[in-house]
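Moving on, here comes chain A:
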Amino acid sequence: MHKGLWITVLIVFGLVFGLFLFSQIPVAITQDEVSIAVSDAIAETNAQVDEMEVEQLVTQKAVGKLEARQKKRLKFLVSAYFIIWLIFSLYALHLAKMQNQLRKRIEQLHDGLQGKE
Partner candidate 1 sequence: MTRTQLIGLLSAILLFVAIYCVFSFAEIEMTMLEVQKIFYFHISSAFTLFLAFGVTFISSILYLIKRRDKYDTIALVSTEIGIVFGVVVFTTGPIWARFAWNTWWNWEPRLTSALILWLTYIGYLILRSALAEEKKRGYSAVLGIIGFLNVPIVYFSVELWKGGLHPDTSTKMNLPPTMQIAWLISWLALTLLYLFLLMFRYRVEQMKLELETIQHQQMGEL
Partner candidate 2 sequence: MEAFRQIGWLIHKDLALQFRTKDMLALIIVFSVLVVLIFCFAFGPIFPEKLEERGKLAASVLWGTFLFAGIITLNRSFDIERMNGALHGLRLTGVDASYLYLSKVVSIFLFLILLEVVVTPIALQFLDILTVLPVALQEQLPWLLLKLIGVIAIGTLGFCAVGVVVSGISTNTDGKESLLSVVLLPLTFPVVMAGAKCTVSLLTTGGLGGNFWISVLIVYSLVFLASSYLLFEFVVEG
């Protein structure tokens, strides 16, 4: 197959993949998760002051924590899929390169043979 076609397919694959990864997965933080994290955080701090304000601050902090955690998860996911994609494309490119080289060699030799005749 043509080398250019290969590279196009691979790039499109990468683009589509990236698109899904960064747009289609919304931040999967539910209300439950937030409230659990908030109550955890409140229990941790043991504070008894102005509850409204504290809760607001703590909510911010908790959401930040959750987002950081999700970032970490996404890092794992992205690296895994990146590696999968990399391995297959490297192998396919290697094959395409090998095929091109072989084809050139064979053509050269054929030409050589015909030239002699």
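Just so we're on the same page, a contact is a pair of C-beta atoms (placed from the backbone, for glycine too) under 8 Å apart; a residue touches a chain by one contact, two chains touch by 3 or more; residues count from 1.
Regarding selection, all candidates are chains of the complex that A comes from, given by their letters.
Keep in mind it's a predicted model, so treat the numbers as computed, not measured.
As listed, 1 or 2 are all part of this complex, and the one touching chain A is 1. Across the complex, chain A meets candidate 1 through its residues 1, 9, 13, 16-17, 20-21, 24-25, 28, 70, 73-74, 76-77, 79-81, 83-84, 87-88, 91-92, 95, 98-99, 102-103, 105-106, 109-110, 112-113, 116.
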